[in-house]
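Shown next, in structure tokens, is the structure this report addresses.
Omission of a single protein chain aside, the complex is shown with its protein chains in their original locations.
In order of appearance the chains are A, B and C, and numbering begins at 1 in each one.
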Amino acid sequence: MVKAGIVGAAGYSGKELIRILNAHPDVDVVSLTDKQFIGAGIAEVFPEFLGQIDTVIEDFDVQDVSDLCDVVFLALPHGISCKYVPSLLDNGVRVIDISADYRLKDTGSYQKWYGLVHPDGANLKKAVYGLPELNREKIINTDLLANPGCYPTAILLGLLPVGKIGLNDTFIIADAKTGVSGGGRKPVLPFHFAECNESVRAYKTGVHSHTSEIEMILKDKISKDVSVLFSPHLVPMNRGILATIYIRYSGMDKDKILKTYESFYSDAPFVNVLKEGCLPSTKDVIGTNYCQIGLVFDERTGMMIVVSVIDNLIKGASGQAVQNMNLMFNLEETAGIK
Amino acid sequence: MVKAGIVGAAGYSGKELIRILNAHPDVDVVSLTDKQFIGAGIAEVFPEFLGQIDTVIEDFDVQDVSDLCDVVFLALPHGISCKYVPSLLDNGVRVIDISADYRLKDTGSYQKWYGLVHPDGANLKKAVYGLPELNREKIINTDLLANPGCYPTAILLGLLPVGKIGLNDTFIIADAKTGVSGGGRKPVLPFHFAECNESVRAYKTGVHSHTSEIEMILKDKISKDVSVLFSPHLVPMNRGILATIYIRYSGMDKDKILKTYESFYSDAPFVNVLKEGCLPSTKDVIGTNYCQIGLVFDERTGMMIVVSVIDNLIKGASGQAVQNMNLMFNLEETAGIK
Amino acid sequence: MVKAGIVGAAGYSGKELIRILNAHPDVDVVSLTDKQFIGAGIAEVFPEFLGQIDTVIEDFDVQDVSDLCDVVFLALPHGISCKYVPSLLDNGVRVIDISADYRLKDTGSYQKWYGLVHPDGANLKKAVYGLPELNREKIINTDLLANPGCYPTAILLGLLPVGKIGLNDTFIIADAKTGVSGGGRKPVLPFHFAECNESVRAYKTGVHSHTSEIEMILKDKISKDVSVLFSPHLVPMNRGILATIYIRYSGMDKDKILKTYESFYSDAPFVNVLKEGCLPSTKDVIGTNYCQIGLVFDERTGMMIVVSVIDNLIKGASGQAVQNMNLMFNLEETAGIK
Partner (left out) sequence: MVKAGIVGAAGYSGKELIRILNAHPDVDVVSLTDKQFIGAGIAEVFPEFLGQIDTVIEDFDVQDVSDLCDVVFLALPHGISCKYVPSLLDNGVRVIDISADYRLKDTGSYQKWYGLVHPDGANLKKAVYGLPELNREKIINTDLLANPGCYPTAILLGLLPVGKIGLNDTFIIADAKTGVSGGGRKPVLPFHFAECNESVRAYKTGVHSHTSEIEMILKDKISKDVSVLFSPHLVPMNRGILATIYIRYSGMDKDKILKTYESFYSDAPFVNVLKEGCLPSTKDVIGTNYCQIGLVFDERTGMMIVVSVIDNLIKGASGQAVQNMNLMFNLEETAGIK
């Protein structure tokens, strides 16, 4: 059995990790820590665990956690994870970081998009970007896994197959819509019920930090000329991301594109490509680790539209983290998440 | 023109007051104050006022407000209003208090249900409880109006007609369901979107402070033996209260009850009694100052069920406050709210 | 492996059955039938099954289904199930009926509350009411299981322990709040999004057919004098039932009541009794087969309030049906639903 610890257990990603790992056949959750709820039983924080899990939340201590765990999931805000990772690795613990701290490859980009100096450039270089559909082999051998952001997961899965054939026009617009849990569990006015219910809004248009993560991967996999305008929106629902991605495909072979998408994901256990013209709803993937991808080719304007949906807390965070853990520990890739 | 000031302009009741009074034919809003947003334009706090109202929010000062206003609406938390009311009255300003501070008639009850010592017992005695359907005459002549709570408004309007005929069984259950705006605009975990969306819960069952307000009026108007079990619930919607009220009516004349309800509200411009067996939805009154009342007589169990709906922010707060102001200043009762 | 068939696969209860049974370690789903979607793949009806289940929906034929199945789940409207049950039983298939057709014990009550003449009085007598917390032993041996209604499940679980000590006052009010999926999948105006979103309403107050089911069990288990006023409400959320139950407890021993609740469910794998004064939210049980029960004792009015929550489609329908199947086939009671 893999012994796992969850740091930041009292947030939404933490909750999903607990729920998934508690039912995972090959994992023992041996440590739940959270600075905010030390001493509370996890069912006091999340009453849905009542009668099922009664672990007490401890204060986070690197040494304690290292003694107990084979792997640690860091469900922390960016800028915090990177303070603990070096010691955890030194102690021989494998780390799955759900924050943004180890996703970008250079400290300059991190500083530009997150406004912070990265204190651990050495490990930044070593970290593996944990999108299994892209990096399965590297994931298996890493000790430091950077779990992708929720938006990048949806958008990259919608775009990666294009890398096999290239693009004539490398400018991409990704207009994404997310449920409110994406904003975390801390009570702030923009996520106060009566402020965001019955309303939709755009935010951080063009300046959301996930832009850097999306472009970094696409520059590597599609073309170094790719540029992405990422435009997120907040929608009044708990969960789910739908990304509508606009790419010029005129001059390309539609049937070849379709076949490339299908073959690219033929072995991926959690990605389904719909028939041409079929479009997914977020409800079709809520509560699961799946991504569904729909493709529309608009001959009139020469545009291809990719619609990609995931559950932001599962495939966009904790489910994918467990998928990565499964790979890292040579478990069945789908164990605990199918 | 009546010169009006709003204290606590940046909360939900404040917003509704601004919206209503701005369109009121007989009122000039001459002062908006709020300790939290001093110096901001009101359209920065509530972008829906953009291009329509550009008043700047000032710090609240009793003297300044007294110099400017004929009437002041206090949209403040309980325990705060009562600090300012004596000076405002001394300065000759008429006061409409939307908080709970002047609703109960004795300081003992206030201390018991609100946990605070009331500093202004003298004015407590003088204040008029501002339910126009009950106290129209007294309202006209008062300088200190205690605007009813949202739940009490719905429940009392559903029960007052019974006072004309009395009850055989004076025990009443009021099971109420409210939208989330009832919890105010301050971001706290219970009203965080992903915590209360897609969920319903009971809270403060039997111990909600509005119990005292409801019982006080019913003891006076129906029978001193009345006792009320008030049981509120939070429902995932922005606005609206639906109160389901259970009363034993066996031994009473159903037709007489029905006629009493109809005649009781025959002159009330904002209360509609539905045909027997018809039940209202909160959406039928949202955005309005109306109350709709449905009556069901269950012969099998001998119970009469009254279903009463209001918009918690309008008839349950700011709309009723304006209705009261209209009466206090000899304006058309429905001015600005029909 | 138990070979199972689902009749009425294209409704919400059908969908949940498919989802649960597809992951059940001891069950093979060998037949999906639905009169409305004959020939369609189940993933065309419910795209969330895409890439996971590709069973084709067949027309329902008693003989075909009997040849294939050990057990059949009937997820049909009332009045339809009872047409097929006799033949299915004759063919040696065990039946779990999710409709209301075999819940009441006498044809007179069925006719009174459902407005239909029951065609199968003989089997009505034999059918076992499938509330495992009440009838575990009988369930194990039955061939015809009447799965409880969603509301009765929540309300009966909230009341059954009282049967161990009796009641001084046998009149009970059950004010229940349900999500919209309780109304089924057929598009009708009352469940049209813009009609029920952002609104709450009472319906069928005192006359809902579930009243008969609730009273039948309580008369048997608590006192033949029990009478129940059942008062359902529609709340804008997809899933969940919260029942607020009002009972007079004055003269009874509060601590004894509490202990009785705890001991009554000490062996029940899916019922949790909260600490006194703690109240559950529907979100705490959504997606699970659990029931959570909170108890409040209001000394002031002498009333005990029981708040009981379930997922209407799981513990209130398909999850409980699988729990019953597990018992009927000597499988682990929690298999596939924990």
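One rule holds in what follows: a contact is a pair of C-beta atoms (placed from the backbone, for glycine too) under 8 Å apart; a residue touches a chain by one contact, two chains touch by 3 or more.
Everything quoted here is computed from the prediction, not taken from an experiment.
One of B:292, B:312 or B:326 touches the chain omitted from the figure, and that residue is B:292.
The chain that is not drawn here is touched, among residues B:281, B:301 or B:318, by B:281. The chain not displayed touches subunit A at residues 171, 173, 175, 177, 179, 195, 197-203, 205-207, 227-229, 231, 233, 235-240, 242, 244, 246, 279-283, 286, 294, 296, 298, 300-301, 303, 305, 307. Touching the omitted chain from subunit C are residues 12, 179-181, 185, 187-189, 191-198, 236-238.
Within subunit B, the residues in touch with the undisplayed chain are 47-48, 50-51, 198, 272, 274, 280-281, 283-288, 290, 292.
Assume only the chains that are shown with their structure count from here on.
When every chain is represented by the mean of its C-alpha atoms, the one lying closest to the mean of all protein C-alpha atoms is C. Centroids built from CA atoms put subunit B at 46 Å from subunit A.
If you average the CA atoms of subunit A and of subunit C, the two centres end up 37 Å from each other. Shown for subunit A are the residues that touch two or more other chains, namely 198.
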